[in-house]
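With one protein chain removed, the remaining protein chains of the complex are shown where they sit.
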Amino acid sequence: MSEQLRDDNRKLDQIRDIKIKPNFTIYAEGSVLIEMGNTKVICTASISDRVPPFLRNQGRGWLTAEYSMLPRATEDRNMREAVKGKLSGRTMEIQRLIGRSLRACIDLEKIGEKTITVDCDVIQADGGTRTASITGGYMALALAVKKLLKKDKLKENPLIANVAAISAGIVGGQPMLDLKYTEDSTAEVDMNVIMNSKGEFVEVQGTGEEATYTRRELNEMLDLAEKGIMELVELQNKIVEETEV
Amino acid sequence: MSEQLRDDNRKLDQIRDIKIKPNFTIYAEGSVLIEMGNTKVICTASISDRVPPFLRNQGRGWLTAEYSMLPRATEDRNMREAVKGKLSGRTMEIQRLIGRSLRACIDLEKIGEKTITVDCDVIQADGGTRTASITGGYMALALAVKKLLKKDKLKENPLIANVAAISAGIVGGQPMLDLKYTEDSTAEVDMNVIMNSKGEFVEVQGTGEEATYTRRELNEMLDLAEKGIMELVELQNKIVEETEV
Amino acid sequence: MSEQLRDDNRKLDQIRDIKIKPNFTIYAEGSVLIEMGNTKVICTASISDRVPPFLRNQGRGWLTAEYSMLPRATEDRNMREAVKGKLSGRTMEIQRLIGRSLRACIDLEKIGEKTITVDCDVIQADGGTRTASITGGYMALALAVKKLLKKDKLKENPLIANVAAISAGIVGGQPMLDLKYTEDSTAEVDMNVIMNSKGEFVEVQGTGEEATYTRRELNEMLDLAEKGIMELVELQNKIVEETEV
Amino acid sequence: MSEQLRDDNRKLDQIRDIKIKPNFTIYAEGSVLIEMGNTKVICTASISDRVPPFLRNQGRGWLTAEYSMLPRATEDRNMREAVKGKLSGRTMEIQRLIGRSLRACIDLEKIGEKTITVDCDVIQADGGTRTASITGGYMALALAVKKLLKKDKLKENPLIANVAAISAGIVGGQPMLDLKYTEDSTAEVDMNVIMNSKGEFVEVQGTGEEATYTRRELNEMLDLAEKGIMELVELQNKIVEETEV
Amino acid sequence: MSEQLRDDNRKLDQIRDIKIKPNFTIYAEGSVLIEMGNTKVICTASISDRVPPFLRNQGRGWLTAEYSMLPRATEDRNMREAVKGKLSGRTMEIQRLIGRSLRACIDLEKIGEKTITVDCDVIQADGGTRTASITGGYMALALAVKKLLKKDKLKENPLIANVAAISAGIVGGQPMLDLKYTEDSTAEVDMNVIMNSKGEFVEVQGTGEEATYTRRELNEMLDLAEKGIMELVELQNKIVEETEV
Partner (left out) sequence: MSEQLRDDNRKLDQIRDIKIKPNFTIYAEGSVLIEMGNTKVICTASISDRVPPFLRNQGRGWLTAEYSMLPRATEDRNMREAVKGKLSGRTMEIQRLIGRSLRACIDLEKIGEKTITVDCDVIQADGGTRTASITGGYMALALAVKKLLKKDKLKENPLIANVAAISAGIVGGQPMLDLKYTEDSTAEVDMNVIMNSKGEFVEVQGTGEEATYTRRELNEMLDLAEKGIMELVELQNKIVEETEV
């Protein structure tokens, strides 16, 4: 990997400063504030004793995710989706991705007829909000599970593995890890990688932004992402262990 | 005022611990996180160079407010209004109140053809979210004005007076100030009072919650509210003065 | 009170000519056409044998209100809310106020699992439509109750007291009662007062229209409103008594 | 035509009592309350100086119609379309019919770039609301034209002929004119006929209500409708002539 | 009938080339592609074992229809109704007409608590899409019934008679049958006639397009339509008989 530095002095394979503040809110079963550089997301996990109609009376649970941004999370103010009266395609795409990713880390048979809703609300956005939402959403989920186990509301741990996510991309011809907004908005290729703690892929999405990329570039981005995700997984484990619920 | 204490050890005429954290986000022209006890609201003021159609080419500006709650700001999770596809009556009522209240403190002739949007996003709710939004919304507005004056984007200060708000109510027959959720939900009467720093009323809303109240009780609640608002105004002034923008 | 007259020759503390035409429509359990000057509202009370989900199987009933204006009730035609596809914030605010006010006059335990819907449809608007809707809505409700008692569909009278409403305001520095549209649109302060027949407040809403008001002015407006409401209550009682249902 | 009488003592070819109250509201350019038996519709004509985008800069005007029912215009209360958030298919079908019918009686070249909106609001419904809306809508239009001619806002009369409408149907095998609700709801065939004062058809809609009808029955219903419409046209002319605008 | 020919060399009383391709799709219980000249509509009949709430537990079924156009079915592309978020008035009017027409040909008592949904999707539009939808919709329905009878899912044939539809109109003063788009868009009168195979009317809709028509013209259009419909019925019978289901 080249020695070139980015405008925030990071190396090409370096993730941004990351902070995860557990128990950020008082009502949710699990909650964190996750910060990756200037990107900040409140993630909460809420448990309810109902499942959607298509799952009723099957003895298994469901996990779903929702994603939103505060209107001034970004450089320019965006109109609220509640005011527009509908979710944008981008929002739907992201929250479906978060939901699929987190369902890959939990055995829903083991939670019974419950629904876990993971809410990811971006209060400040500087690139990588969907991957931070997945990494933080896993944390909210893990803390909720820890609390339910402690209170004997769950008999056994339904979590299979950690899930974490990071972006990689090609900017000015150069593969790099964890793009912030100024990098992301000029990237030729943007890839979001979601993996579990066993080093397996949960989802890979690589988009040429009106450009294309080769198999070799694909592989370089995957290498970067794997490195970053392993660092995130380590931090997740440390915090889940240390946090009182 | 009686010496009786409330379940959080406050006196009847005592407001909750209040924290106002200025410059809470990096993009908005003005922003605060306001906390009144466990109620926490992110307030931002955003400036744009457009006005709504009914004001075009009149040389004056506009101020509007929006209000929302994160789905898990409360004990039970609420469905997002963006998912329902429309704002609730409660949300509309509150954001119209915030907007009217803040317009009473600014001379919109002096800002030219600009729109100021004050966003109040409740991240944790324990009663008094609309009054905290007004008190905090004024702060975001005042910080944005301070910044624009400093950058010479405004010629003169358009602010006329501070605006702050507080609730008072009658709980178990007893008038008291600044109701938290457990008090609010059992109150016979709930009154929201918005005043300016000159001691004048901007808005008074007193609702018998399927109950009624006498003229004497009305006066007692107004006395409590005046006391609380003067304390809020003092804090607002201190923080606006101290904050670098 | 000053001897100054208004442009329709009313004294400052004088309400407009009021007509209440009972049994205005043939299908509703209770109905009136209420006219306050040129403001005309059709109010109907409809009874159904279902309650909203949150009240099922609790043995008590519910009362809700809806408010609308015909598109040409006003000087300029307004687009229908059904065409826009949603209720405006103003409509929601008004119908929530009507509902709360009328719920304060009825013991919903006594009606069993029924829902009473009070519809207020403004066919001509000259100021004070929300207060006329409350005064007329009470009439529709009282006539419906009278009919149900007569038909033995109610065992005992659930009404606790009359509810009536009126506006007061400050126009050109002068407090006055029952504002018509030309007064309302130039008022510095607009106050809506809802009281019951015992002289207690049900709701007080005083709004500085981008202006403010003092405690003394607040008291003068409340004095005017109390006087007006007592006249309305007298008329309500006379008509309910005289009307065959 | 048989001598058999209907349950309201009408002959088979007899229309219901009809009242048309001109200038029913004070703001609209033209307005009537039309009553056909217990069916009551407020019709207003509103003129604006704008045309829809597809007609801009062509020097001709437009006429459109809207139709609605108050929620308790009927035996059972109907949910408001503004609450549902959309117009029903029935409403759209009816207001498109009213608009087409009235456009057939006016030369839109002669009104310049204006839009005439005819609002038909049913306050009580006992069958035949769409035909009463057309007959009354023509009246509101004719009164508005009379007023504009008087005020020199129109140079020449754009009206080509009266338009009026009535229903006919087959009930219990018997063709009859002007069905009220109890007849309409049991009819095998329901036909709405719209004609002008020259005896020409503007629109014919004959619907077998899950039944069918022969060519001979079609002709009998058309004969009845022609008779009824000529009576309506006579009344329209009398009232337009007598009314001061 | 005059010897004059139309621009596609048809006689005034001649329908366009018609093709009906049965079993056009593999999943629907019944399906056809119907082509009338350049107008092409995919019609499918789908059977489900549920009925709408208003029919539950009455032992009878329901039939409903839906109609849509692909966005580029026409000369200019139309915005999708799913993108607009609502059905247009035209679509609602048409699908209500298709549904009513098809319900006139089936005894819903005989199908039990099932719902038949007939979908008519226009893939190319050159006039007469609603009448082609009815003629083709009947075919899809008849094939579905044939399949259900064969599989013993129906005990007896619920069909009462064929239903078919055609347009007639007056173009340049000349009555003619089966208008294509260039004729339809310049017609003075446009009539849609729906009949059954017994020669009875199911529905007649004759619209003066901002024009009017006489009783004699009405009769000429009905004569043309009867002729066309009998030809369509013959073709329908032939294909239903020949098709393996």
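Letters A, B, C, D and E mark the chains as written, and numbering starts fresh at 1 in each.
To be clear about the criterion, contacts are C-beta pairs under 8 Å (C-beta built on N, C-alpha and C of every residue); 3 or more make two chains touch, one makes a residue touch a chain.
Not measured: the values here are computed from a predicted model.
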Whole complex considered, the hidden chain contacts A, E
Full-complex touch with the removed chain, picking from A:Ile15, A:Val41, A:Ala73 or A:Ala104, is A:Ala104
Out of A:Leu5, A:Ile26, A:Met79 or A:Met92, which touches the unshown chain? A:Met92
Out of E:Thr44, E:Thr135 or E:Ser197, which residue would touch the omitted chain in the full complex? E:Thr44
Which residue among E:Arg56, E:Arg80 or E:Lys151 touches the omitted chain? E:Arg80
Tell me, which residues in subunit A touch the chain that this view leaves out? 86-87, 89-90, 92-93, 95-96, 100, 103-104, 196, 198, 200-215, 218, 222
For subunit E, enumerate the residues touching the unshown chain of the complex. 25-28, 31, 38, 42, 44, 46, 48, 66, 68, 70-75, 77, 80-87, 91, 117, 119, 121, 123-124
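FYI, only the chains that are shown with their structure count from here on.
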Test of understanding: which option in C-D, D-E or B-C shares over half of the contact pairs of A-B, residue numbers taken as the match? C-D
If I average the CA coordinates per chain, which chain comes out farthest from subunit B? E
Averaged over CA atoms, how far is the centre of subunit A from the centre of subunit C? Could you give it in whole Å? 51
Distance-wise, how many Å sit between the C-alpha centres of subunit B and subunit E, to the nearest whole number? 60
For subunit E, give me the residues that contact two or more of the other chains. 86
Is the chain-to-chain touch network here best called a line, a ring, a star, complete, or other? line
